[in-house]
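Starting off with a structure, shown below.
For this depiction, one protein chain was excluded, whereas all remaining protein chains were kept in their positions.
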Amino acid sequence: MDSALIPKGVKRCSLPVFIAGLTPVVLVLLWGVYAMLLCWLKGLNQTNMNDSYGFALWIWADLAVIAIGGGAFFSGLLKYIFGKDELKNIINYAVLIGFICYSSALLILAIDVGQPLRSWFIFWHANVHSMLTEVAFCLSCYFAVLTIEYIPLILENRKLDEIPLIHNISHNMHGIMAVFAATGAFLSCFHQGSLGGVAGVLYGRPYVFREHILVWPWTFFLFTWSAAAFGPCFTILITKITEGITGKKLVKDNVISLLAKISGWMIFTYIIAKIIDTFYWATVTAPELGFVWSDFFTGDRSSVLFHGYWLLFAEIVLCGIIPGLILISKKHRENKTLLLTAVTLGTIGVCLNRWTMVMQPMAMPVMTFDSWNLYIPSWQEVATTILPVAYGIILIAISFRYLPIFPQEVELNPIKE
Amino acid sequence: MKKERIDKKFGMVIDLDACTGCGSCMVACMAENNVPFKKDETNKLDSITWMRVYKLTNKKPFPETEICYLPRPCMHCEGQHSGHSPCVSVCPATATDYDMDTGIVSQIYTRCFGCRYCMAACPYHARYFNWWDPVWPDGMEKSLSPNVSPRMRGIVEKCSFCFHRYQLALDKAYVKGRRELKEHEYQTSCTQACPSGAITFGDLNNPDHQVHRLVKPDNRHHGRPTAKNAFRLLERLGTNPKVYYLSSKEWVRRAGDNYLDNEETGKPLNLMKELQPEPH
Amino acid sequence: MKLDRRSFLSLGVGASAGITLSPIPWKLMDDLSIWSQNWPWTPVPPDGKATYENSACTLCPGGCGITVRKIDDRIVKIEGMTGHPVNNGRICMLGLSGPQLLYGPTRVKSPMKKVGEKFKKISWEEAISEIVSKLDKLRSGGKPEALACITGTDKGTVPELLKRFLTAFGSPNYLRTASVNDSYEIIMEQMQGVRTIPGFDFENADFILSFGSGIIDGWGSPVRMLTVNSLWKEKGVKVVQIEPRLSNSAAKADKWIPIVPGTEADLALGLACVIIKKSLYDKDFVNRNAVGFENLKRFVMNKYTSDQVEKITGIDKSVIEKMAVSFAKASSPIAICGKGQGRTPGSINEFAAVHALNALVGNIDKKGGVFATLPPDYIRWPEVIMDGVAQKGLNTNRIDGVGSKNNPAGYLLNRLPKKINSSGKSPVEVLFVSGANPCYSMADTHAVNEAFDKIPFIVSFSSYMDETAKKAHLILPNHTYLERYEDVPVSANIPEQIVGLTRPVVKPQYDTMNTGDVIIRIAKSMGDSVKDSFPWSGYESCLKQTLGGSLNKLARKGFLIAGNPRSASGKFRFTPAVINSDARIEPEGDANAFPLILIPKDSMRLTSGFIGSPPFLVKTVSDTVLKGNDVCIEINPETAKKNNLSDGDYTVLSTPKGSARVKVNIFDGIMPGIIAIPRGLGHTAYDDYLAGKGINYNSLVGPVEDPVTGLDVAWGIRAKLS
Partner (left out) sequence: MSETDDKVIEEGSEETREQADSGNAGDEEQSKGLPTLFFFIGFIISLVVGWVVFPAILYSSKKQPVDFNHVIHMELVDNGCESCHFFREDGTFSGAPRLAQCVDCHEDIQTESENEKVFVETYVSNGIEVPWYIYAKQPDCVFFSHAAHVKLANMDCVTCHGHIGESTSLREYEENVLTGYSRDIWGAKLWNMLTLKKEPWERMKMDDCAECHLEKTGRKTSIQTQKDGCLVCHK
C-alpha cells in the first residue's frame, strides 16, 4: 500500500501489521496527551510535586533524556570533527534519537512550568546569570540544529527525493552538515554543562553544590563528560533493540565496536573524575558547610530506601566502573551479551546520576530541624513522562520504515528473491 | 553600586526566648498579604505560609525535653556579593531581584512563569508555589487587601517583608514633604502583631535602629552578628540572610546550622571564604 | 493539478510571511501572557480610601482592643489597638481572623426556621411571632419556668437583657456555660469574702507558680499573658510550670515540673507545709489579715510532708522544697491554677490550696499580687416588673439545682443533660442559646445532644451555623461583633476593671439583628408585665441609657477603665470547709480496663469555645496535631513501646465515653501513661475548613462533679489504645 514510500532495497512489514504494532504505543501516547492536557488546564496540582519537590520526575526526565540523547552530539563530533568516518553508518540514528530526546525535553519543560503561556519570558526577560537561562537558550538552539540535521534525512525519503527541488535542498544541506554538527557539538557541550550547572550552583543545597572553576561548578564539566560517555551507550542500546525487533542486522559490528570503545574510555575517565569529585565534595566541600558524608545518605527509615548509600554504589560502581571496564576491553565489548549489559548499565548509570542530582537535594533537609521528604509521582506525571517514550517509538518506527536511516541495511540484508 | 551612599538594609531580629509559638505572626502575614487557604492545609509541603513557625526540640527524653519555636520568614539573603542570593541568582526570567536600596528580595508574580528553580535553590523552604488557583469562599474575597496583589496559580510567592507597607509609608512621607522614614513607620505585619514582642524589624545599617543594636551586624564580614546569643540560620552556607535570631540556649543556636560533631557552635564559620563571582 | 498545488503553497507561504510581519503572533503571544497575569477568576481587590476604626474583640474573654482597617466599606485587616490597656497594639491569631468570621461561609444569613430536617428562610416578623406564640403558651399554661436560656457570659447588657427577660417572664433557669472562673468565684467568696474573680497583677509579680495554667496557651487574657510573659523574660521573673505535659507554657517557663495529673492540690499543700515548716510565710499578713492559719498548719503538717507529697505527685522531695523556698522568698510571688486555657472549672480543693499559697506569702491586695477586683458595675436598670405568673415561676426550683442545698456554684449547666435525659418529657420546653455552643463544648457530647434532641423548641441567637444552631428550631442570627454595638466588660483576671465597646465597623452584611434588639422586640410583643420591664425602644437606646455619659468616652477611645485594682476583700480565711477535704478528683473509668489517662491540650491555634476556628487558624495547625482529617495524639515513646505503636501509626483510642481512630505522634515531652489530644477539633458544624477534622475531645470525656461545688471538674478520663 505504501510501498512507494519505502526505501529501495529494503523489506518492510505490511502496512496493517505496522499499524497494528503501533496501536498500543499510540494508545500510550494518547494517555500521555490526556495527562498533559490535564496539567495544562488544571495546573500542576495534578502532580505530586510539592514545595519541597519543586523539581521532580519531569526535571529528572529532562536531564536524563538530554544525557542519553548526548549520543547525537558526541557521535556528530566524532564523525565531523575528529573524522571517525565509520560512524556515518550510525550517525543518522544518533541524530534521530537526539532529535527525539531533545523534542521530548522541550515538551516536558513546557508541561513542567506553572505558566506555560509565559515561558517565552525566559528569552525575553532573560537573567543571564541563571544556569537555566543558559540551558533554555542552548537547548532551543541545539534543538533547531538537530531539526536541521534531521530534515535532510526526511527529504531522502524515496518519494520526496523524486521531487527535484527537495533533492537539491537535501543535497545542499548534506554539504553543510559538518558546520551544523560542529555548532551542535559546541552548543550541546554548553547546555549539557549548564544542566550540570543548574544543580552545581545551588549553594544553599550542600548535596549538589560544587566548587567552581572559573564561572562553572564542577558539575558543569561532569555533566558534559557523562553525556558524551553514556550518550553513545544509549545509541548502541537503541540500535541493538531495533535490530532485535526488526530481526535484522542494521549496523556493522566494527561501527558499534568503535563507538563502544570510545564510550568505554569516556566512561572510564569520567568515572575517575566523578570519584575525585565525590571524594573532594565529601571530604572538603561538605565538611566546610558542616556536613559529614553520611548525612547525605542516612535519613529516616523510609528515606534510606530511596536515597541510601546503595544509590551511590549503583551510580558509580555498578553502572559506572563496570560498564566502563567492559567497553574498554576489546574482547568483552565484542561479546554480545556483555556489550548489551554494559550499554544498559551505562544508560541506567547516567539516569541514576541525573536522578540523584535532581531528587536527592530536594529530599534532603538542610535546616537541622527539617525532615527528609519523599515523593511518589502521580499518574499524570508518569503518563507525561512515558509520553515521550511512546512518541519516540512512533517516530523511530515511522522513520525506520520510510527513511534510509541505516545506510548498511541494504548491504547487510540483501533481498533474496 | 555606588559605594559612597549607605544603602538601607531592612532586616529582622527574632528573639526565640520570647517567641511562644502562638502563631500570630503566621496569621498576621496571611491576613496582610492575601495568602489563600484550602480546605485541607495539613500537607505542609503544599501549604502557603510566608511566615512559618517551626517547632524545634532538643531531642532529649522525658523529662529533659525542651522545645523552642522558630518563626521563619523569607531570609532576604544577600549572598556573598551584592545580591547573589541563592534564589535571585538562579531565576531565569528575572522574576525576583535584589534591591540594593532596601536589601529586599522581590518576587514579581506576573513575571514568574513557575519553573520553581528558586525553590530548589532556597535551603529555607521560604518559597511557595501556587499549586492551586486561589479560591476564597463566596464573600470572603471582600477581606482582601488592595495593597498586595493576589497571586494566580502556577507561580512562586514568598514573604516580601511587607514591602507594600514601605511603599505606603513613603507615600505618606512624600505628601508631608519628607523623603526618609522613621523607624516605626515601616514595620512588617508580623512584627506589629506579635503578642510577645519577639520580632524586631528595621534597617540593619542604621545604628539607631533597634535591629542594629540587638545583633550588631558586622558588615565587613557579610553581616555576621556580633552580639551575644545572636545567630543566623545556615550561616555557613554563605547565604548571608537578613533575619537574625536570638537565643540564650546553646542547643537552639546549634540547631540553627549544621556542625560536625567536634565543632563548637557558632565558631568555625568559614565566613572569609569568597565564592567565585557568578557567570558574566 | 501541479499548478494548483504550487499556487496554494505560494499562497500559504505568502500568508505566513504576512502574518509574521503583522502584530498577530507577537501581540497574541504577549497578550496571552498578560491574560495569564490577569486571569478573570483570580480576584482583584478594589482599591479605595483606607480608614481605621477602633473597636473591641469579643472572640474570647480576653477583652482586647482592635483597630479595624477598612478600604471603603470593606474590612481588610484587624490589628491590635495601640494604647489599649489589655493588648497595646498586639493581637492573637483569632483576633486577626475576624474578617473571615464576618465574611465567611458559616454565617447564618437571615432568620431560619427548621422545617423537617432543613432550615427555611423566614422574615423577622414571622420569627418573632413564632417565638411569642410558643412563649405565650408557656405563660398561659402556668409553666414559665419551662423556658431556659444558655449564654456564654453573664456580664454585659445583652446577657443582662436575657436574664431580665427570663425574670420578667418568670423563669429562674438562666444558665451560663462554665469556665475556670466559676471555681475562682467560689474560692474568692469562701476565702476572701467577695464573690468575684481574682485579678492578678502579673506585670509586677516576680515569681509565677502555675499549676497547669496555659499561661501562653490562651489562659486568662491571651494577648496580655503573652505580653506579660515577655516582660517576665526581660525582668528575669521566674516561672515554674507544673503539668504532666510539655506545653508551650511549660517549654517557655524557667522550669517545667511534670506531675501526676490530679495531684496538683496535694503539691500545693505540700508547698504550704514546707513554707510553714521553714517559717517562710508572711507572719504579718497571717496574723493580722487572716484567720484559720493554725487549722491549715495542722492539716498540712500532718498529711502533706514532702515525703508524702513526693509519693503522691511523683515530684522529687528536693524539688518540692526548693520550689517552696523560692516561692516564699520572692517578693511578689503568684500561684495560679485552672488547667490549659481555663475552659473548664477545676477541683475546688485544688483552687483553695493554690490560693492559700498566695495568702501564705501575703501577696493579697497589693502590687504584684492578687486583687479581688469587682466587675465593672454600670448596669443599673429599673426593677423588673413581675406579675403573678412570673413570681410563681421564679419560685420554682432551678433546673440545675443551684440555690438548693447551699450550693456555692452560680450555674451548673453540666447537670442539664442528665436532668433532661432522665425525665420522660423535657422539663425545658423552650431554650434560648446565645453566645454559646453547648452541643460542642460540653463534656459527653453524646448525652448533651440526646438531651437537646428532647427539647421541643430551641432558639439559637448564633451568628454562625454551629452545632447548637444546627439543632435549633429557630435561628435568630445576631450581628457579628464587627456589625453591632455592644459593651464588653472584661473579666479575664486583669486587676483593672475594663470595659470595651464593639461598634458597627461595617453595615450588617446579612439580614441579621442584634440579640439585644430581638429580646426587646420579643418582650414588647409579649405584652403585660414582660413588656413593661423593657422600657427601651431598642438595644441602642438601652445601651445609651445604661452607659450614660461614659458612652461617648467609650466610643471615642474604644475602652474605658472603670476602676483600678482595689481591695474589696475582708480577712483571708485559710480554712473554708473545702480545704480540709483531701478528696482528689479521679478520672472516670476503671484503671484495669483503661490503663492510660487522656488529657486535653489547648493551643492558641485552635479555639474550643463558642467561636469555631476560622480557616486561618486551622491552616496554622501543625501536621503533628492534625493530618488530613485525622487527629494526632501525643504519647511518650515508652507508652508507644508498651502499646506497640510507632510514630505515624493509626490506632483506636477508647475511653468509657467513646472511641476514635487516631494517629500516633510520639513526643518525649509527655509523661508516660498520659495521652494528650487537642481541644477544638471534631466539629460537625461550620464550614468545610473546620467541619469533620479530627475528634472532639468532649465526645470522649464525661462530666465529673466536684463533691463540693457540683461543677464539672473532669480534667481527663481513663483511656486505652488498641
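For clarity, chains are labelled A, B and C in written order, and residue numbers in each chain start from 1.
Definition applied: a contact is a pair of C-beta atoms (placed from the backbone, for glycine too) under 8 Å apart; a residue touches a chain by one contact, two chains touch by 3 or more.
From a predicted model like this one, the values you see are computed outputs, not experimental measurements.
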Full-complex contact with the absent chain, from C:D31, C:E234 or C:D316: C:D31
Which of A:I59, A:V145 or A:I321 contacts the chain that the document leaves out: A:V145
Residue, one of B:A31, B:M51, B:C77 or B:V148, that touches the chain absent here: B:V148
Residue in contact with the excluded chain [from B:S47, B:T94, B:T191 or B:N205]: B:T94
Hidden partner chain, touching residue among C:R6, C:K120 or C:K278: C:R6
Touch criterion as defined above, residue of C:V44, C:V115 or C:V652 at the omitted chain: C:V44
Where the unshown chain meets chain B, residue by residue: 1, 7, 82-84, 88, 91, 94, 96-102, 104, 106, 108-111, 147-150, 160, 163-164, 167-168, 170-177, 179
Chain not shown, touching residues in chain C: 2-3, 6-19, 21-24, 26-28, 31-32, 34-35, 37-38, 40, 44, 47, 49-50
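By definition in this document, only the chains that are shown with their structure count from here on.
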Chain whose mean Cα position lies farthest from chain C: A
Chain whose averaged C-alpha position falls nearest the assembly-wide average: B
Where chain B and chain C are represented by their mean Cα positions, the distance between them in whole Å: 34
Where chain C touches two or more other chains at once, by residue number: 36-37
Touching two or more other chains - residues of chain B: 43, 47, 55, 133, 152-154
Residues on chain B engaged by chain A in the complex (per definition of touch): 43, 45-47, 54-56, 70, 86, 89-95, 111-117, 119-125, 127-133, 152-156, 233-234, 236-239, 254-260, 263, 270, 273, 275-280
Contact set on chain C toward chain A in their complex: 29, 32-33, 35-37
Contact footprint of chain B on chain C as seen in their complex: 36-37, 39, 41-48, 71, 74-80, 87, 89-93, 96-97, 99-100, 102-105, 216, 222-223, 226-227, 229-230, 233, 246, 248, 251-252, 256, 258, 509, 604-605, 615-624, 626-629, 636-638, 667-672, 687-689
